[in-house]
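What follows is a short report on a single structure.
One protein chain is absent from this view; the other protein chains keep their places.
Let's look at chain A:
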Amino acid sequence: MQLIPAISRGRGLGLAGVVGVTALLEVVVRTGLLPQAWFPPPSRILPAFGEIVAAGELFGPLGQTLQGWVLGILAAAAVGVPLGVLIGSWPLTHRLTRFTLEFLRPIPPVALIPAAVLIFGSDLEMKVFLIAFGAFWPVLLQTVYGVHDVDPTARDAARCYGLGPRAVLVRITLPSALPHLATGLRIASAIGLILAVTSEIVVGAPGLGVRITDAQSAGGAEDVMYAWILAAGLLGWALNGALHAAERRVLHWHPSYRGGVR
């Protein structure tokens, strides 16, 4: 019973924080501490954002960015999860691939932008390839870790009770690997959005990023530019929240998610 007031008080504090920071920015810009040419006051950015929403302009680019993100993450998961299960299931494959994976993982995916543009052009295909490539590594590695960490006693017990390999995979291995997989997806989601916006800003693939650069090059439309940046941030924030909520729903049974408010 104590929980509810505590949570709503946290919300209230957070709301106060958002309002406070916005008001502070307004003051800082109005007094000239922060030049208006660099950062228009929030009282101009927020109406510009409202206009984009009211005119329905927001949803086309938002959908394009989201489309690339969804397709890229799905492609990464479709390849990364089965491969991760395969690699993680046997000690030999794990040892065989560990060095290669540890080497490939820190490679910045944006390094492939020029090559991807050359091979795939500058539209959706290129964007999806980049996102899939960047998201593939966290998904793969977390799946490998998760499968590798499955309690061997549980697996052996299941085998002793006569469960076939498929049943062991579905009943034991995958559920125990799920929290790792969720972490992988969360990392992949953040990288995926970064790569989506990068391919839009750098290469000009259609989406939110293009609107940001368009507003910048239009000149005198800084408020519109920040309105689109706000949209990109809200998208990232919403994706993050949605994944967290999904994680908590799917994994409510797991010890690391039981109990505790946060």
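Keep in mind that, in the parts below, contacts are C-beta pairs under 8 Å (C-beta built on N, C-alpha and C of every residue); 3 or more make two chains touch, one makes a residue touch a chain; residues count from 1.
The rule we apply is simple: contacts and distances are computed from a predicted model.
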| item | value |
| --- | --- |
| Name of the absent chain as recorded in UniProt (options "Sarcosine oxidase subunit delta", "ABC transporter permease", "Gas vesicle protein" or "Response regulator") | "ABC transporter permease" |
| Candidates A:A78, A:I107, A:A157 or A:V170 - the one touching the absent chain | A:I107 |
| Touching the absent chain when the full complex is considered, from A:L118, A:A157, A:V170 or A:A246 | A:L118 |
| Hidden-chain contact residue, picked from the options A:L96, A:A157, A:V170 or A:A246 | A:L96 |
| Residue numbers in chain A that touch the chain omitted from display | 10, 13-18, 20-21, 37-38, 92, 95-100, 103, 105-115, 117-119, 183, 186-187, 190, 193-194, 196-198, 201-202, 208-209, 212-213, 215-216, 222, 225, 228-229, 232-234, 236-237, 239-240 |
